[in-house]
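With one protein chain withheld, the remaining protein chains of the complex are depicted in position.
Order of writing sets the chain letters: A, B and C. Residues in each chain are counted from 1.
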Amino acid sequence: MKAVVLSADWQPKPDYLPSERELKTRKVMRGSQVWKNPRISLENVADPELKDDEVLLEVKAVGICGSDMHMYESSADGYMIYPSLVKTSNILGHEFSGRIIELGKEVTELAIGDSVAVEEVQWCGVCTSCRRGFLNHCENTEEIGFSINGAMASYIAVKAKYCWKLNDLIDKVGEQEAMLLGAMVEPTGVAYHGMFNRLTTWRPGNHTVIFGAGPIGLATIALAIAAGAAEVIVFDTSKSRRELAKAMGASHVLDPSQVDIDESILALTSGRGADWVVECAGVADKTIQQMNASLAVNASIIDIGMGSKSPVLPTVSYKVKGVQLAGSLGHVGCGTFQNVIRLMAAGRVDMRKMLSDTLPLEDAMKAFKRLERREDAKIILRP
Amino acid sequence: MKAVVLSADWQPKPDYLPSERELKTRKVMRGSQVWKNPRISLENVADPELKDDEVLLEVKAVGICGSDMHMYESSADGYMIYPSLVKTSNILGHEFSGRIIELGKEVTELAIGDSVAVEEVQWCGVCTSCRRGFLNHCENTEEIGFSINGAMASYIAVKAKYCWKLNDLIDKVGEQEAMLLGAMVEPTGVAYHGMFNRLTTWRPGNHTVIFGAGPIGLATIALAIAAGAAEVIVFDTSKSRRELAKAMGASHVLDPSQVDIDESILALTSGRGADWVVECAGVADKTIQQMNASLAVNASIIDIGMGSKSPVLPTVSYKVKGVQLAGSLGHVGCGTFQNVIRLMAAGRVDMRKMLSDTLPLEDAMKAFKRLERREDAKIILRP
Amino acid sequence: MKAVVLSADWQPKPDYLPSERELKTRKVMRGSQVWKNPRISLENVADPELKDDEVLLEVKAVGICGSDMHMYESSADGYMIYPSLVKTSNILGHEFSGRIIELGKEVTELAIGDSVAVEEVQWCGVCTSCRRGFLNHCENTEEIGFSINGAMASYIAVKAKYCWKLNDLIDKVGEQEAMLLGAMVEPTGVAYHGMFNRLTTWRPGNHTVIFGAGPIGLATIALAIAAGAAEVIVFDTSKSRRELAKAMGASHVLDPSQVDIDESILALTSGRGADWVVECAGVADKTIQQMNASLAVNASIIDIGMGSKSPVLPTVSYKVKGVQLAGSLGHVGCGTFQNVIRLMAAGRVDMRKMLSDTLPLEDAMKAFKRLERREDAKIILRP
Partner (left out) sequence: MKAVVLSADWQPKPDYLPSERELKTRKVMRGSQVWKNPRISLENVADPELKDDEVLLEVKAVGICGSDMHMYESSADGYMIYPSLVKTSNILGHEFSGRIIELGKEVTELAIGDSVAVEEVQWCGVCTSCRRGFLNHCENTEEIGFSINGAMASYIAVKAKYCWKLNDLIDKVGEQEAMLLGAMVEPTGVAYHGMFNRLTTWRPGNHTVIFGAGPIGLATIALAIAAGAAEVIVFDTSKSRRELAKAMGASHVLDPSQVDIDESILALTSGRGADWVVECAGVADKTIQQMNASLAVNASIIDIGMGSKSPVLPTVSYKVKGVQLAGSLGHVGCGTFQNVIRLMAAGRVDMRKMLSDTLPLEDAMKAFKRLERREDAKIILRP
């Protein structure tokens, strides 16, 4: 079958000592420390083999994510930009939908012909974190398209337990559209988990501030509106992303390099401040660190954007205002995929607003190239 | 000034022994046991006097509520239908908005010219329930339009602490519309409190069942949709109310006298059942009592509708499915009015969909007469 | 190896039509409808075989539960009393601890020599309920000692994912005591799940009412005290159980056949009522149905005791007081075993207070006979 394969050279930086496990599996915990000269190619590879607890999917749609770009791109020193778990060579692709064409022997909950979206976080279900209900923090996690083969390919074999049926969505919007939307369940799920599973303080009528209007930020805007946000104030330094944010329904879009964050939020909330803040930009030191007077009493801050720099946080205000902050990661363990699919089926969110283009898998190389310019939002490949 | 005054004759039923306090204040805990021949009239009464912690409002809009009808109407035996706290004679009207024309000496948080919606539950702020944060369960509660003078009048004096500014709403929809919407904050607030303040289990994507499509039910529909409900399934025996429910955005409207509740919910939720159930009909024995197989795992039941009959509840299913149920009453103590006003200002709910007519206060008698036919939803009077 | 085996005759009652699955597996959903002449015997059976994801345990301690008694005992008509899932013939025993003597090939989280307590609810981890985080409501659940072989035997093979290490407990109380306590983690976990995982309203200082002082009720008393209950008021009709409740630390023990439940709770709480109510007696119509005036504002009711009769609940009071009620079942999915083991290790609860006796496995028949008299609390067998 055809597949988009990521390759790179094993050249650990001098101060990075690979572990036994990394040496053995080539699954590196900090990709940017080891992988040099990353590159992708469209290759002919062997079809996947099916295990007893797996289903074989014909991939129908697969999105290109910011992380895909960071695995594909290198820094000035030639090392991969992506800083976390990554193996090479590996097939890319972790935001996808597909149709089941074969069932493993033990699979009982799914049938041939079912269409599904698939969780990227491959939780084990056996470790203590999983058994406590914290699947996003699985101690043995694998990640489709990062540490194991992904879905930028004709076929993929995945465990049945990671699949969520798109049937209701197909009934509402038809199979073709459902498959496109299905490929956006994963990023929308990351936003959903932060918005609704981490704290119990969300209330319709909340004035909401969102930092960053990349795919996760855009999904957060859509979900905030779908869940009854009052003013939705979005900050992003990119003009095209601010325009997307506006199209997604944001009440106000601002360039944080041009305004004072604290003052502008106060001005846009009649002086009451933000009740709900979501960090999707990955630069907490430039975003939530700047919020002080503009935090409402009982404000909640959800921190999703993964950035390396630790922020200096105004914890005196957190006490004086009774503020809470929660880090958020992942999208599994709380029925998030089910809820996102239902929101799509009921028409409460329409993630197609962030879709820049759909292209055949054969154009993958062109698509990655085009995304280097950072002018598009989401591009989806159709194998 | 002009006012709609409720009168009735003091004739306690033989088995009802009025308390000292009832005898002294004529504030009767169970109106239907004491008040005979209830009647309303448009009268000239003295203007209200202003206390130091009060504001004087020029009433701009005041809704006629089901409770108003139940105080005005009598049963076959001539006794008032309304079964709870009611004093006569008393000015009716507890769903209203107005403009401040005078300030008591101690008032600092409001200004002349501010437009406001007003809480009906007059919580004391001193009893143990209030100090624990449970203002809806105040041990000394008074109710505007029930136990003290209401707003079907040119003016009303109310404590500043019960007023919530409509300024943001006026900015968005103009003063006239804001005043109409302002008169619907109270019933919408009752639905909001049940939906979002009582349990922490609401999640966007929930399949939602609502029993009863009167004003509280309609507000619940609007809020459920605004907060990201998936399927919204509404049951009401009245055809006109089912039509209103549909207009408000319900996915499915059903006549519970014509279908099996349990089966129809299962059919409309792909067999998964309801995640969220709201009782707004006041007949729990005919509604939530009937739900068993159609309760999803982790289903939540919110019971708002006040009816006298205790239901037989299938608690085995509540255990097997992990179900929770919460009674809900009132609309104060959690910033509900602020949140409802913001939802209206942001356009997330539009309660005008349930507005049948607006009439001048002078037509109050006609309006009550017309509502006897139960063909309208909400009628608002403009003093 | 030796094992306590439950047998019975397959004689479905005339109106009970066994399903295909029941016919095929002999796992009957309603045991009391099918199994006649239940009996137990100490037999020599084949040692268990070990699967790749299992560990082989040498059983160290196994409790006799009320459910064990109900499988063993018959009604006047000769049918088994136990009304739920049960297979025969089957080895009994689901409250147990053991030491690992062999590992399946895929097991990585455990080692030979580890001592463990084991979850009774055998959740699949694949169905929708499991993936949403509701493991107690697994759609494919099996139950050790009910539908698959239990631990009243020399050895048992169990999946590694159901095992929780007792190492910290052994460090604190020594191996022998840790094994005894380990056999009581399961029933304590059932109480823990109801007390702390179902609602978020528990607060130290809560006046607490517990109905039923059997093992689950006693564990609830211990946990309520460990979690900061104020007054702990326990109702049970059995004198010996009331004495056990007192020994466990209850503030007040009452015979509900001799007092008015509502009045006595009010009297013991200075008129404020109960904040927290737990039904562990399985007769909701005689317990929580009776509570009305004695419910505090914001009272929470947890319903654990499984009984067949649906209660008539005073939902008017639930609204007037802002009460919530939650059904509770099981003990898995939220790290409950970890938390219970830690509470035991830290000495915050001492479940040995409910231990009547420990006997060798060989005396199992005598132990069951003795428990028919209902004079003991917990008896633990040591294989």
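Heads up, the rule we're going with is that contacts are C-beta pairs under 8 Å (C-beta built on N, C-alpha and C of every residue); 3 or more make two chains touch, one makes a residue touch a chain.
Not measured: the values here are computed from a predicted model.
Undergrad: Please identify which residue in A:I304, A:I341 or A:A377 touches the non-displayed chain.
TA: Here the residue in touch with the unshown chain is A:I304.
Undergrad: Looking beyond the chains shown, say which of A:S154, A:N167, A:T237 or A:Q324 touches the absent one.
TA: Going through A:S154, A:N167, A:T237 or A:Q324 one by one, A:Q324 is the residue touching the chain not shown.
Undergrad: Among A:I40, A:A284 or A:V340, which one is in touch with the chain left out?
TA: Of the candidates A:I40, A:A284 or A:V340, A:A284 is in touch with the missing chain.
Undergrad: So that we can see where the missing chain sits, which residues of subunit B does it touch?
TA: 53, 108-109, 125-128, 131-133, 140, 160-161, 200, 332-335, 338
Undergrad: Write the list of subunit C residues that the hidden chain touches.
TA: Answer for subunit C: residues 167-168, 192, 196, 200, 203-207, 223, 225-231, 251, 270, 335, 338-343, 345-346, 348 touch the chain left out.
Undergrad: For subunit A, which positions touch the chain that isn't shown here?
TA: Interface residues of subunit A facing the absent chain: 128-129, 132, 134, 136-137, 198-200, 272, 284, 297-298, 303-304, 306-308, 310-329.
Here is the rule we go by: only the chains that are shown with their structure count from here on.
Undergrad: CA centre of subunit A versus CA centre of subunit B: separation in Å?
TA: Centre-to-centre distance between subunit A and subunit B: 42 Å.
Undergrad: What positions in subunit B touch 2 or more of the other chains?
TA: 200
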